[in-house]
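Of the protein chains in this complex, all but one are displayed in their positions.
== subunit A ==
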Amino acid sequence: MPSALLPIRISDLHLIKGGRAVLGGVNLVIEEPGITVIMGPNGAGKSLLLRCLHGLIEPDQGQITLGHRRIADCRKQQAMVFQQPVLLRRTVLQNLSFAAPEIAKTNPQHLMHALEAVNLADRADQPARMLSGGEQQRLSLARALLSQPALLLLDEATASMDPASVLLIESLVRAQSAQGTKVILVSHDQGQARRLANEIVFVCNGQVVEQSPANQFFTASQNPAAKAYLAGEILI
């Protein structure tokens, strides 16, 4: 079943920071279910675009609709995993209970299942912030998935993680996508994008310069900036 928050429409999105247009008129329509990976060089505006999409940043101009609704009207159907996981100063299990108090009351076993899914069941009673970086990110993902979001946003969620943790997170993301959640992922990792993406959105200098199916992007990208990026040339 496709996500209830499709299509995602971003129209003429402008964001100015420090007098500079960090997003300069982004237009983007995401209609297809599955996994969309946003790629682009550092400072291109990928994370800002994701934050605007999640309603964490109010753009200076432009409009975003998710399934023909405003962001504020569908906040509870979204979840985001940040590059740096922010966990409460509580135990692993209490972090999940806080995120889903209703589930904690009515079906606490579900929380343990969520921890099992990310291989953290045996750490349930440990302080969450004593977990390793990869474990913290897995817990972040488990927390995000508790609400069964229609839209899952991941901002370089696997950066600086070991390969096993990356693969575990990727398999969870893929499984969630298969259940109908629309996944939008920011990543620098071309290997990850190849493994996961159905669609690539390439952002450069605060604008979307290419949007194409993943296969096409990696084999026959027509955009010079995207080609240079894929070739490993630094773009500023």
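We take it that a residue touches a chain if its C-beta (ideal position, glycine included) is under 8 Å from a C-beta of that chain, and two chains touch if they have at least 3 such contacts; residues count from 1.
Going forward, contacts and distances are computed from a predicted model.
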Chain excluded from display, named as in UniProt, from "ABC transporter permease subunit", "Urease accessory protein UreG", "SufD family Fe-S cluster assembly protein" or "Response regulator receiver domain-containing protein": "ABC transporter permease subunit"
From A:His54, A:Arg123, A:Arg138 or A:Lys182, residue that would touch the chain that is not displayed: A:His54
Positions on subunit A where the hidden chain makes contact: 51, 54-56, 75-76, 78-80, 82, 86, 88-90, 98-99, 127, 129-130, 143
